[in-house]
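Note that one protein chain is taken out, while the other chains of the complex remain in position.
By written order: A and B. Residues from 1 in each chain.
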Amino acid sequence: MDYLYSYLILAEIYVLLGLSTNLLVGVVGIFSVSQAAVFGVGAYIVGDCLLSGTLSFLPALALAAVACVLLNVLISLPSLRVSGDYFVVTSFGIQLLATATFTNWTWGTGGANGMPGVPPPDLFGASIESTRGILALTTMAMTLGCLAFWLILRAPFGRKLRAIREDELAVAAAGKGVLGAKVSAAAMAGAFAGVAGGLYATYLSFIDPSSFDLDASILLLTMVVVGGARTLWGSILGPFLLLALPQALTLLAIPTTYAATSRQLLYGGLLIAFALFRPQGLLGERL
Amino acid sequence: MSAYLEIAGVNHSFGGLQALNDCGFAIAEGGIACLVGPNGAGKTTIFNVITGFLRPDTGHVAFRGRPLDGLTPQAIVRAGIARSFQNLRLFADLTACDNVMLALPERAGETPFGALFRPFATARADRRRRGDALQLLDHVGLAARAADRVRNLSYGEQKLLTIARLLATGAELLLLDEPASGLASGALDQVMALLRRLRGEGKTLLVVEHNTRVVQQIADEVLFLHQGHLLAQGSPAQIIADPALAEIYFGGAL
Partner (left out) sequence: MILELEGLAAGYGAKTVISDLSFAVAEGEILALLGHNGAGKTTTLKTAMGLIAPRAGLVRFAGVPLARVPVAERVARGLRLLPEGRGIFPDLTVAENIDVVAARLAAGGAMFTPEALYRLLPVLAERRTTRAGSMSGGQQQMLAFALAILGTPRCLLLDEPSIGLAPNLVERLFAQVRDVCRAHGVAVVLVEQNVAAALALADRVAIMNSGKLVFDGTPEAARASNLWEHF
């Protein structure tokens, strides 16, 4: 049972990340390959605050969200200046910079050894120790995230974001501002990733840079590609499916030494297969 | 009294190329004015200057006596001037109706806050806007295609949709970049009839058009541009009667 709960909790956290990535990459077309870095900043902020006892869980989560909003707006800013291809390169650099910081800033993040002993989340003074309690918490967070994503997509604001992805110049010619909409979307995506980071750190109680590296960013993109861009159901299905696959792999008696490699192979193969044969993903649209 | 749209002393260079050279002209309210001239005469460039997509090196643009210099494209649309593009620039993945709705003037719900915290009011307002958009689609003859994605429309329908999108902005002066190009005779007649109807409804049209047959059929006035400079302005008959202009248009003495 714990095994299932653990899967559900992680999948729900990744749904928040999937929403974040889908909003930025799928809806607005800001092709970020550094969403795991933002996720990591959220995780380390909440971890640090709780370990040092400076803030309790909710204020720490709010702080992480605000920090990630600012960070994501900042790292999305180049997309206003440079065109798509160059932005991917910029974003790639940001991800590498973040991984280097997470790994080497020992005083703040514990470096490569990671940050152990992050206390469990607490609500209004009561610590949530049980897996079931945490599942309730992540379910609530995911539901709120999904609601926000759905409200945005169905509103005129969502239509404007989709139009911006297709043709910014035409949006400007229709008399609409582009800058504000892009910044708002980047901010929302940042908030989602920050909250996901906080939940991740408190649930696992141990975080290290390997969860927030380039592989993790690419996993998030794979989730969007497999689930499908620009739809709520695609953003939910992608994470649930991709996190279930490694579990399925364990059923095939693959030696543990090859387990990590076979997971990467599987993700890579999926990415190629979907790009070639089903670019709209399972429940969405073409990225 | 100042002109309706007035362009004065506009110069602009791309690298070493002088695209606009002391370009100046004025058009009156109402009617269809066509901008013609050989390739590279600066027709699209002056469109970009008027609509704020290009800041000229020098010169001024004024609309109803109000200077537009330095305004953003959005501000110029709000001032009442909207433009179309030669390559249409429609949102191919959105429906025809969504394309038009996007160009309707900004209201609440187009901000993330409205979308998140006033969802019901936003949805109500959006339903009203959908009604407005459908009316505009009907006006250009596309009511039946409202729910279709743009990528499934014919080229002629896409051209009509760009005009519906222009009308949605509420602008009174419409700048059309080659509205007739690439159309076969049936669709061509439909677009020309629509342009005349818009004139009848009080819109002012400034049109870049290469097909001089079309120009002769729709233009009240022709502006002849050459090497970024206005050479002549007059009725279509006056323009084609001028042998000097023919020589420029066709590349030399025939």
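Criterion: a contact is a pair of C-beta atoms (placed from the backbone, for glycine too) under 8 Å apart; a residue touches a chain by one contact, two chains touch by 3 or more.
Keep in mind that this is a model prediction, so the values were computed, not measured.
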Touch partners, limited to displayed chains, of the chain removed from view: B
Chain not shown, touching residues in chain B: 38-39, 151, 153-155, 158, 178, 180-185, 188, 210-213, 216, 240, 246-247, 249-254
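The rule we apply is simple: only the chains that are shown with their structure count from here on.
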Intercentroid distance (Cα basis), chain B paired with chain A, Å: 42
Chain A-touching residues of chain B, taken from the complex the two chains share: 51, 53, 72-74, 77-78, 82-85, 89-94, 98, 101-103, 105-107, 109-112, 114-116, 119, 122-123, 126, 129, 165, 168-169
Touching residues (chain side chain A, partner chain B) in the complex: 148, 151-152, 154-160, 162-163, 166-167, 169-177, 184-185, 188, 285
